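Incomplete set of chains, arranged as in the complex.
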């Protein structure tokens, strides 16, 4: 299934999210807590923006497990960014481990990650590819459902050179899921598909927690809102701060056992992070997606904090215990 | 800690032990049962003998996890051997993941594997290296305690071109542990060292289950004795057969839940497999090793089957359940 992490805020050292928290993404590569299978060892990737250099992100990927990768570790302690994505992969059965199949996928200004799988993807693959214009078709390097879903998103978004708002991205993301569902439905009955996607252009982020069947639970997704993120000896804190110093973290798991800062995104909800770091949540209408073409109305109301499902939290003690009970396998370095 | 497997018997397809059993070594790379940490994803290696070609084994290693490695899978379905070693690695903290640090290590006719670690190895490393003749010193390519222990073994064995008996190998193995323990003791108090070693020259195998402190339990080790091994749809069977068709498997874990065929090697015992496939077990005198130089007497009695500690078995149902409860992550191939 994979685990991923999105960050937008002030400039932050990558290591402050990838290595330092108690349940850091690197730790999730070998000891994920929120899924039955704790292992995400089929490669990793990280992509970050430095707008003062260029508007396209730098996306690096590797087929090696994240936990032992010396280059990733060194890089994370030397690169700061105000917007980055990171992903540790658990390849779906039948999907090859290769650099081309590692997330985040990059195209122009965009980064894309997926935690989940499109059910019986091979049934819709040819039809999906046939729908793509040449430029996007040619950009596909790997074989994953995830990269193909990205291609559908890019095609849905239209002119990718044009600036787009967070709302544009949200619309395209929802239409992408609808399109994938429609093709899947037309190919006959299938098991549920899991569509936790995250996409960014470096300015806005859209992330969705979605399963095609309302009776199953989508993969977990958390959002850390408000305050300025700092990581002090493995303890994440969100300090009082100006809006301009605010941090937003969207990740497959809580990075720390703290329940105050981590909100579990409810099933079939979408989270939008706007360029000014305001956050918007919206619920997707599952009953309609996949049965006919339908774009749920994007709220035009004032932007609100995401609605939080407080009943759905980990017990903090349980997380703390799980973290404490397993050895730290991340590599030690000289510096 | 790692997991390993040794085979000696009639010609067998590598896949019959590495992939096909319910709890195959490849499965142990991501779901080991007999250790608290189930992950052995820091590379792998396999070495095999084909005496009709040459007396030196072919040892291949990779830093990629075994579970997703296409080359290992393909090879395992195309190579047969009457003697092979395989290993999946969980790097000790501070030990780098590199091809040079993957087991089995090879020198001349010999293959060597280790599951465990020498406590505070850095304290004895310089002294150990100083004790080696140039040829062995120069052969060391990596940084592990395991490869250095192999160097001590080779030096202890003497002329490595000379044919040696299983008993010669056992003596050298015990002396190696004694030497490592003596150096460790002289460096001051240390945590226990774990010395599950296996060594072969393609004719005989010696494997030991040993921890330097009698109060701690060494890493697990099993031995499958008597009969001809076949793997039929994931179910290992040991069929009645002539001695000449007999199979011996020594491995960190039972490959199947079946309690009839798998004997747990008792702590601080050594197993010898002779060229005629007879098996000999001997208990090491822990109280003496590490305190003063002492070679336990090698039994000159008729060769006997290894003494089995029947109280120490997995419940078969438990193994079966554990295997059933976790998804199969080994890659699927075209052929």
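Think of it as A and B in the order they're written, each chain with its own count starting at 1.
Everything below uses one rule, namely that contacts are C-beta pairs under 8 Å (C-beta built on N, C-alpha and C of every residue); 3 or more make two chains touch, one makes a residue touch a chain.
Every value quoted in this text rests on a predicted model; they were computed, and no experiment measured them.
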item	value
Oligomeric copy total, full assembly; chains in place: 2	4
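Keep this in mind: only the chains that are shown with their structure count from here on.
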item	value
Centre distance in Å when chain A and chain B are each reduced to the mean of their C-alpha atoms	41
Residues of chain A defined as touching chain B within the complex	30, 37, 39, 41-42, 63-65, 67-68, 70, 91, 93-94, 96-97, 326-329, 331-332
